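Just one protein chain is left out here, and the rest sit where they should.
Chain naming follows the written order as A, B and C, and within any one chain the residues start at number 1.
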Amino acid sequence: MSKISKNVMVIGGGIAGIQASLDLAERGIKVDLIEKNACIGGRMAQLDKTFPTNDCSICILAPKLAECFRHPNITLHTLSEVKNLSGQQGDFKVKIFKKARYVKEDECINCGQCIEKCPMRVEDEFDMKLRKRRAIYIDYVQGVPSIMTIDRENCLFFTKNACRICEKVCEREAIDFDQEDEEIELNVGSIIVATGYDIFNPKSLNSLGYGRYPNVVTALEFERLISASGPLGGHLTRPSDKNEPKKLAFINCVGSRDIKNNPYCSSCCCMYTTKEAMIAYEHNNEIETSIFYIDLRAAGKGFREYIERGENKYAISYIKGKVAKILEDEQRNPIIVYEDINTSQVKQFKFDLVILATTMVPKKDAVTLAKILGIKTNDFNFFKANSYYPQISSKEGIFLCGACREPMDIPSSVVDASGAAAKAAEAIMRG
Amino acid sequence: MSNEDIRIGVFICHCGTNIGGVLDITELIEYTKTLPNVAYSAGNLYTCSEVGLSNIRENIKEHNLNRVIVASCSPRTHEPLFRSTCQEAGLNPYLFEMVNIRDQDSWVHMKEPQKGTEKAKDLIRMSVYKASLLEPLEKMQVSVIPSAAVIGGGIAGMNAALTLANQSFKVSLIEKDSELGGLIRHLHKTYPTNEDASNILETRNLAESHKEIDVYKSATIEKIEGYVGNYKIVILQEKKMIEIEVGAIIVATGARVLSPEGYYNYNGKTIISQLELEGLLKENSVNAKNIAMIQCVGCRNEERRYCSNICCMTALKNAILIKEQNPDANITIIFRDIQAQGVTYEEYYRRAREMGIIFIKYLPDKPPIIKEDHLEVYNEFMNQVIGIPHDLVVLSMPLIANEDSERLAKMLKVPLEENNFFLEAHVKLRPVDFATDGVFVCGSAHWPADISESISQSNAAASRASTILSKEMLEVEGSTAEVNPDLCIGCEACIKICPYSAISKDEETDTAVVNKVVCKGCGVCGASCPQNAIIIHHFTSDQIIAEIVTYGGGD
Amino acid sequence: MSYNYFLGCVIPGRLPFLEASARKTFEKIGMKVGDQANCSCCPDPTGAAQLDHESFLALGARNLCLFEKSKSNVLSLCSGCTESLKTIKYILDNDNEKKEVINSKLKAIGMSYKGNIDIKHFAEVLYENIEKIKKMVKKPLKDLKVAGHPGCHYLRPSEIMNWDDPLNPQTLDKLIEIIGADPVDYNLKNDCCGNPVEKTDKEISLIMLENKLKSMKEAGTDCIAVICPACFQQFDFNQREINKRNNTDYNFPVFYITELIALAMGMNTEKLGLNFHRIKVNDVLQKIT
Partner (left out) sequence: MQMVEFEFRNELIKEDFSLNYCYQCGTCSSSCPVALVTEGEYNPRKIIEQSLLGLKDLLIKDQKPNIWLCCTCQMCVEECPQNVFLTEIFERIKNRIVSEGEPYPETFKTQAISVIENGLAIPLTQPIIRRREQLELPKVESADINEIKKLLEATDFKKKIKILEVSK
């Protein structure tokens, strides 16, 4: 066997990046895992449960997060972004920009005292802005590394040269306002890109009323609303009046399969809307759900059976048809206008809560990253993958996995990630 | 260790609101403190978080704990993590016990929190009694043979072999047919690029000429024994038995196409299968002008509930190819849901519409009826029956599991799911692993997969296999069975029942012997032994009886 | 290039008072708009267009030729006319084959379409001059709740109209806002008033109208603002019809946006011909004085 001398860099610490890193690390290869946020975990950490097993998402993810943190072959670079790349397969030089955390990583024990005292209230991106966090924070309770971060944009010390209260209450003297951003250089043999996806903002679809109607939410918002660790503590109520919703509607293909927005299919929505309806039903057996769809795409293992289960055991009705218009009544109930194709009649149906299955879209900085890495993107700004060898990018030594190349679900991302790990390993063995 | 020395620490997990929202954790903590040998008891918001884990480590030291119990979720997902946490704090990992008060308690008793809390008390108490009797165990070390066997020489198998071989691992690629290539050999062109299938088949030459790959064609597997890192496979090739030794096995046996015989008056001439159409396209002999394709033939029904994943795209591809050759052809695809996930496939579907291919959705209870020169189908979009002229009907048949998958599964001691596809260890997070260590799966053997999916999975399986092959030594489970030769009467009941073939007979002493590396500690042998001669370490009779007794099962 | 008015059929033939308010408003903001002689029906996008595409193109192209000859852009007082003329221009400018066919027909009357003038809806031009209007407001229509009905042909198809957001129109509400009134947000703002359906089925046309009125009423409105004579007719003529049939009491005064602007600029109500409205506007006039 040839000797391995180079590290592999993995960009993105979601489930794909984590799986790729773990495979490589277990394979005996040293990995630099680059994560833009303060914690790894990505989108999967935001989910309540996962289809088709309805496993609690964070519960199956958490052991992997811990493994990533503890593995001697993995170096975690959080709050970090790739700024420059030179060299070629076997010998890449990468410049990484590391934002200061203002918290000493070795000292903070995540006791949370600083959070209690921090006077700032900031929109919490992890919770889809459904609640506020503080200016010193951790993305989520199980977040890894499990230490605090000060958000410079909102911290009173940085904005108004005041406060510093966290510094005073921290018994371990872990706060360090003198930390500075730094640039480090890594030398790696191959690179795996696993930067994931963003969510389409349905505000531009005016007829659906998102942003105007409080009881029209996106699927990821709903995921947080229903999550045990979410802003409602797992007790589902609707935004306008905190009443328990009984009639739910999901609208599939919001912003996808749509030439005017995103022509592609978002791959997972048929399944995750079913899952969310199932979880809602488990919370409250009086809940009835309608899922409006164009084609029910459930080709994965056990997926079709999952849909059948939803229909038979979870009071889900699947209604063929896309919804163009949502109205609202005086009690702020969303009213869906849809065509019942059995009668060819257009009907109006009142729901308590409407959930929009919004498309997975490329990360907003995907094009910038593609330029830095020198890889191609496709027409929609996903990273361009080989048609038959999907982990292969347009550049030698750089591999792709997960939703950064195409919308996909967790199992596909995990497969993709392991596959990319194999290719990245192969590359440094040749190189 | 005498009873006085036992110091148990109990960590009760809130799991956010998963447990804490139902059970009264404070009450549980207080209750636990009253139990014998409990030196410490506390709650954790999320025990599996880094905070929770360091909390365990610190308290082991601070309170001098020598047994640890975590009352939380399922050992299936979390036991390895907690065990290694104990180990990091200097405690033997087998002095750890886990109580599932979530999946089996707070989730089932969501509506009756008081009863749930009482049940949790019982469960924790039982665990405390067992923990007092736990013994330290050692994990075994085994060496690893740094080579792999790939079973099946289709695109998945060939690519898995290549990926491993390119990393300098020796690979035996075993194919039952006389040539490599699998189903792709029968295809005309491949989606989504519509290039000749022969392009993809070039992988064949790469695999056959790779110096690290030994290809066995016209070869069948006769026997598989051994365990992770050390498998022995007996291959039958041209009446010759060949024995190979490998550290890991990748199953890439693919699937087959369901025969169209008996569906929709199939006649092989005017009513043919999609696979037969590929053949006609290859020979450039599609003469029909009005072609109707029917999707989901023989699947998504009572008999076969699943969607076969690849048939929509295959039909789209062949329809597009015919249209490209003959723009005047009228092609109608009669479908249930068009499965064209993702970016490229949806684009491909749009392209098919752009070329003028017609799509009609049908309902399973009103399938199309084929008449002499037209077919009739109830069109859900119009609420009426529509006639479609045809001179050729093409049936899209699903991929089904190979006939010999059951035989192979038995030899590998891995499970199949209800449709006889191989069942992975965990749908979400271990999609190409088996629960059995050292065995992996990819391609259509796992589930109907197209070329790019098969390749992606084969890379993944190769990656997973390489995590084993790259190690010189592996650690294996320490909680195994042990036969007391003094009590054993050599009846072989345990040998017959062991699902892992871990027990054999020592001919000299005429007693059963457990191969500890293969043994998973499942306990079946212990339960079947008429002599009580088998000890299942970590689940000893004493330990289990202590649990039962304290629950109230007499003395 | 300056503008000439394209009046269409409905305004000169039935609702001249709408024209009066428009002319006065444009005068007030200092825009000189000429008159174009010899115009025919646009033709009606909901009428002739449905019968024969070629004649639709030819008639419209003839109108455009007249403006080309006067070297003047089209300022249309009607949404239907605007859409027709913009559509015809769009088709002829983008489809050479069709342009040649139409020009061969126009030859019979000695004309030829070139495609060198622009077409605008009057509300489009008002919006472009919104700052000027703002300065001229003397009597802001304070507390007047106005349900703007932008109508269909002012907005859609957006690929051709290329102006306001076709599904979330803003310009009319902005004009309502600038004269001091409160634009009302109502559920069915974007829906058709029902006027074109009258040709096929009056009953359905009235149901559509009633849906709109109901939605306006729920949102709490004092009056309705429109920018198309077809919509004006539907709202002003048919509220009573609905009341008669359904025993309802809809009585919303209907204004052309130029009437409201003129009022806010303090113009004489008599000269605007507000007395010719079928639904009496007195309540609103009282409210704003």
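Everything below uses one rule, namely that contacts are C-beta pairs under 8 Å (C-beta built on N, C-alpha and C of every residue); 3 or more make two chains touch, one makes a residue touch a chain.
Quantities reported herein were computed from a predicted structural model and do not represent experimental measurements.
**Q** What shown chains does the left-out chain touch?
**A** Missing chain, whole complex, touching shown chains: A, B, C.
**Q** If the hidden chain were put back, which of C:S2, C:S158 or C:N251 would touch it?
**A** C:S158
**Q** If the missing chain were put back, which residues of chain C would it touch?
**A** 7, 9-10, 12-14, 16-17, 19-20, 23, 35, 37-41, 43-55, 58-59, 62, 105-106, 108-109, 152-153, 156-158, 166-167, 188, 190-192, 194-201, 204, 207-208, 211, 271, 273, 276
**Q** What residue numbers in chain B mark contact with the hidden partner chain?
**A** 290, 330, 332, 338, 349-350, 353-356, 358-361, 374, 376, 379, 381-382, 384-389
**Q** Identify the residues of chain A touching the omitted chain, counting contacts across the whole complex.
**A** Contacting residues on chain A, toward the hidden partner: 207, 253, 257-261, 294-295, 320-325, 337-339, 341, 343-346, 348.
One rule holds in what follows: only the chains that are shown with their structure count from here on.
**Q** Whole-Å distance, chain A centre to chain C centre, using C-alpha means?
**A** Each chain reduced to its C-alpha mean, chain A and chain C end up 47 Å apart.
**Q** What residues of chain B sit close enough to touch chain A in their complex?
**A** Residue positions touching the partner: 15-18, 21, 45-46, 48-51, 53-54, 73, 77-78, 80-81, 146, 163, 166-169, 190, 192-193, 200, 300, 305-309, 337-347, 350, 380-381, 383, 417, 421, 426-432, 446-448, 451-452, 455-464, 466-467, 470-471.
**Q** What does chain A use to touch chain B in their complex?
**A** On the chain A side, the touching residues are 1-2, 15, 19, 23, 26-28, 50, 52-53, 55-56, 59-60, 62-64, 66-67, 69, 109-110, 141-146, 228-229, 233-234, 257, 263-265, 267, 295-305, 308, 320, 341-344, 378, 380, 382, 387-391, 406-408, 410-412, 414-423, 425-426, 429-430.
**Q** Residues of chain C touching chain A in their complex?
**A** 165, 167-168, 187-188, 190, 218
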